[in-house]
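Got a structure for you, written out below as structure tokens; questions coming shortly.
Shown here: the complex without one of its protein chains, the others still in place.
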Amino acid sequence: MKILKRILFYLFLTMGALIFIYPFYWMVAASLAPENEIANLTLFPSTFTLSSYTQMFEKIPIGRSLVNSIIVASSVTIGVLVFGSMIGYALSRLKFKGRNTIFYVIIFTMTLPFQITLIPQYIIMVKFGWVDTYLALIVPYFINALGIIMFRQYFKSIPQSLIDAARLDGCGDLKIIFKILWPNSVPALVTIGIITFMASWNEVLWPLIVIRDESLMTMPQLITLFAVGGRAESQLGVKLASAVVLALPIVIAYIFFQKYFIQSMASSGIKE
Amino acid sequence: MRLKFLCLTLIVLAAVILIRCGGNNSDKNTLSYWSSNNSYEIKYADYITKKWNSDSPVKVSFQPVPEGQSSEEVILAAVVGETTPDIYSNMWQGDVEAYAEAGILVPLDTLDGFIEFIYDRCDSSVVEEITSSDGHIYQIPWKINPIMLIYNKYIIKNLQLNSVPETYTEYTNASEKFKKDLDGDGYIDRWFGYAEVQVTWWQRFFDFYPLYLAASGGGKLIENNKAVFNNEYAIEVFSFLKNLYTHKYFAMERLSARQDVFLSGIIATRFTGPWEIAHSEKYKPDGFEYDFIHMPVPDDHEGPIYTYGDPKNIVIFSTCKYPQTAWKFLRKMISEENDLKFLEISNQLPRRKELDVNPLYADYFKANPKMKKFAAQAKYVKGTDASPVLKEVFDLISQQYEACVVYGTKSPEQAIKDAADAVDLLFLK
Partner (left out) sequence: MKLNNKITPYLLVSPYIFHFLLFVAFPVIFSIVLTFHKWNIISPMEYTGLSNYVRLFKDEVFLQSLINTLIFLVIHIPLQIIVALFLAEILNQKLKFRGFFRAAFFLPVIVSGVVVTILWQQLYGYDTGFFNRLLVTIGLGKVGWLTDPNIAMPSIALMATWKNVGLYIVLFLVGLQTVPDQYYEAADIEGASKWQKFFKITLPMINPTIFMVVILSTIGGFSLFIEPYVMTGGGPLNSTISAVLYIYKQGFFYYHMGYSATLGLFFALIILLVVVIQKRFVERDV
């Protein structure tokens, strides 16, 4: 009786897991199916074909957009880590006038909805001539309030003696941050790095606004426009193939670094 | 110590910002020309600029308009960033008025020989259509893609109709015959036609607007900053379409999210333009046959049947330093012979009079009989009314269209009246 209950329980749980996995499976299977079978596909297509993928590669510069996404997300991540740790360090380990004010301003800006600044930020990009450049996608994201606060929090937990010792050795502040604190803050770096990278990678609204040149579009933007616009020429498989290609890099990373992903995303919520 | 490095970084960053602020200047002796970015037009632009550059001191360098969400947005971004080209050849007619009001286009009628040229190329009705409300002309009509009804020949034959449906009643009757629940699940899964159900304003170019032009004999939507479409024709169009949805002759689902429904025989007809030919030839199954006919009209319709021509026009931006030279180039680019070249390369119709009877083009139309139908229709096409708020006008009509036609929550009379009232509000200061 107990065993039967247990089996049923696991069966139920597997069903639950399937609800989350099957749609992805369907998407991959459909992208590999001949166009006329997609509508009725449940498990396997009769034959596998890559034609949706070859067509997609002909229609949109997906490779280029992948490179763009990598450049943008990596630059943003590096920027957030560098600037975030500098500011987090100053706010947690240095005493100076206005420190608390800055801290509260940061907290306040976190609650400020982005809707309010959307239009003016676009205008700034236009006036700077940044529309249709990487700069528009990268520079505004260099400073991330959440990143700063998480660094500040983490650096607080590092023993003062470590910093004192470094100072005796004649280290400047930047050296302390990058040579002493960074090696001791790997979990924070990983967490902030993953959150930032993911957020940048998945951003669509801002690229839609500031990038018009197709060769500079990020992958989610390009595929969003592909899905909304007419260029898929009503070919369903092509749309699904583009979605698969968009999901692939992150899913691969997720498979290898699953634990870090889950921890990072969870802590981003907790620290809020 | 390391702070120096930091300071340096900040300075560099600031410098980058400042440098990027500067505008970009084009070469003195070159005219920049942006063409549309479809591959056929790129080919033509390449051909024509090479030809021009071979014997002219002032060169023209072309590039396809940077691909974006829509070319309108790209042009707007260029205007804002002051990076407009000298010549742009894919300007939607409905946008011209707003740009003209902002003073960023060259009034072409001030250029040498323009007036003679335009009357030579176009009928006076076309000239009237492209004249702005300030009396100037800011655009050269270049190409059109008239909207017509495509139909599946096999299906029409199998329905045992005497002819392809031409009027509302014929169309509706054929629809009734064709609609079917193929798999017996209690739901219609075969429809006579399909129109995009999305509210996006330009979707109405492919259903309401050409039907309205057909019914009204090329009537206007806007005149003297007032809505003039609250009339029997608009109401008839709404009733006709509404009826199609209520009886499930048209699908309410977004079929465009699926594989091509026309080529797979799930729908029998659709309102579309000549670009459908290239698409169909590429993807059609073996033995698939189709043709085109004018838009359906009210049963008592008399006179020529108009449609929407989706005109794309050429403009010269006021940033251009040599408008006279640019005009010389354009004159050559859209000459009779070069229009033929354009037609051959792109399968888009030049907007000039007597296209279908001009002997110069006869060979082309002989080889492309389906294009000939569009050329014949080209005599009766309209573009858009001159108004700086045309997008909003179409958007407001589209909102009412969705409520009345697709979801049937309003009577056609009420919907048209509400749309007209809302449009009139736009013009109130």
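As written, the chains take the letters A and B, and residue 1 is the first residue of each chain.
As a working rule, contacts are C-beta pairs under 8 Å (C-beta built on N, C-alpha and C of every residue); 3 or more make two chains touch, one makes a residue touch a chain.
Everything numeric in this text was worked out from a predicted model, so none of it was measured.
Engineer: Out of A:Met56, A:Val76 or A:Ile223, point to the residue that touches the absent chain in the complete complex.
Structural biologist: Only one listed residue reaches the unshown chain, and that is A:Ile223.
Engineer: Using the document's definition of touch, tell me which of A:Leu8, A:Leu50, A:Val186 or A:Val251 contacts the absent chain.
Structural biologist: Hidden-chain contact among the options goes to A:Val251.
Engineer: Of the listed residues B:Ile42, B:Val58, B:Leu76 or B:Ala376, which contacts the missing chain in the full complex?
Structural biologist: Answering carefully, the residue with contact to the hidden chain is B:Leu76.
Engineer: Which residue numbers on chain A touch the omitted chain?
Structural biologist: Contact residues on chain A toward the absent chain are 10, 13, 16-17, 19-21, 23-24, 26-27, 30, 39-40, 42, 83, 86-87, 89-91, 94-96, 99, 102, 105-106, 109, 111-124, 126, 140, 142-143, 148, 173, 198, 201-202, 204-205, 208-209, 220, 223-224, 227-228, 236, 239-240, 242-244, 246-247, 250-251, 254, 258, 261-262, 265-266, 269-270, 272.
Engineer: Since one chain has been left out of the picture, which residues of chain B touch it in the full complex?
Structural biologist: Residues of chain B in contact with the hidden chain: 3, 6-7, 10, 73, 76, 79-80, 98-99, 101-102, 104, 185-187, 189, 197-200, 251-255, 257-258, 391-392, 395, 399, 402-403, 406-407, 409.
The definition used in the following text is that only the chains that are shown with their structure count from here on.
Engineer: Report the residues of chain A in contact with chain B in the complex, numbered from low to high.
Structural biologist: Touch list, chain A to chain B: 35-36, 38-39, 126-133, 135, 139, 172-175, 208, 211-214, 225, 229, 233-237.
Engineer: Spell out the part of chain B that touches chain A in their complex, as residue ranges.
Structural biologist: Residues 1-3, 5-6, 13, 16-17, 20-23, 66-69, 73-74, 77, 80-81, 256-261, 264, 279, 283 of chain B touch chain A in their complex.
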